[in-house]
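I have placed the structure first, in the form of structure tokens, so that the comments after it can refer back to it.
One protein chain omitted, others in place.
Entry: chain A
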Amino acid sequence: MIIQKVFEKHKKPLISYLMVGDGGYDKSLAYAKFLIDSGVDMLELGVPFSDPVADGEIILKAGQRALKSGADIDMVFEMAKALNSEYDVPLVIMSYLNPIFCYGYDRFFSQMAKHGIEAVIIPDLPFEERGEIEPFLKQYDVKQIAMVALNTGEERLKAIAENSTGFVYLVAVKGITGTQRPVIEAVGEVAKSIKTATKTPVVAGFGIKSSEDIEAFHQIVDGIVIASEFIRLREEGALDSIRSLIKTGK
């Protein structure tokens, strides 16, 4: 399924994330399947990185575990292949720039195209540096998901939104993943500004944890991402809680 279809089909899609290789390949694949089986509409496959400056402790530690188990970009493509053979759910790769840079842009984006992965999220590749990968995005018809923060200025927000494809990722906290609480009013304001500049759906992530959060966000954005909270619950063995949160999100 393509990303656009997800937003047409589901009223408020729920996107989740997993660190590929966290717990070893087999267990992380099983977790990916569990998330999709539980009703997640789109999945971000995380590439571990030694220095994840946009992430809090939960994802940082998941990344360290994944690195210990030998996870790398090839493992991400392997998982994509396995998931695509069973499911019709869009996959998105989330990675810091350096692992992709080292893998080689041409090799990376051609592999994305080959595995039918439509988009990539690169938290340390802002709009101003898009030239870094733009030629490859065009060549292989891959999207880079734009990120907007609560402090993104008016002018830049407009430029980012107008150039966006797939969805716009609105960072709902002033800070990093999985730590602070989102400020709904501020997120609402920014979501409104994005929507006046583009028709691309707006998805909010960072700091979303509870059914109350989900309900509040559904009023102001087109979809949400839950990442750290699910990783935390998985570590606690509370898969049931994950399942019921996903149900609330539907």
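Going forward, a residue touches a chain if its C-beta (ideal position, glycine included) is under 8 Å from a C-beta of that chain, and two chains touch if they have at least 3 such contacts; residues count from 1.
Keep this in mind: contacts and distances are computed from a predicted model.
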item	value
Among "histidine kinase", "Energy-coupling factor transporter transmembrane protein EcfT", "4Fe-4S ferredoxin" or "Tryptophan synthase beta chain", UniProt-listed name of the chain not shown	"Tryptophan synthase beta chain"
Of A:174, A:195, A:218 or A:243, the residue in touch with the unshown chain	A:174
Contact partner of the left-out chain, one of A:24, A:39 or A:126	A:126
Residue among A:17, A:77 or A:103 that touches the chain left out of view	A:103
Where the unshown chain meets chain A, residue by residue	48-54, 56-57, 60, 64, 67, 72-73, 96-103, 123-129, 132, 147-153, 156, 171, 173-176, 179-180
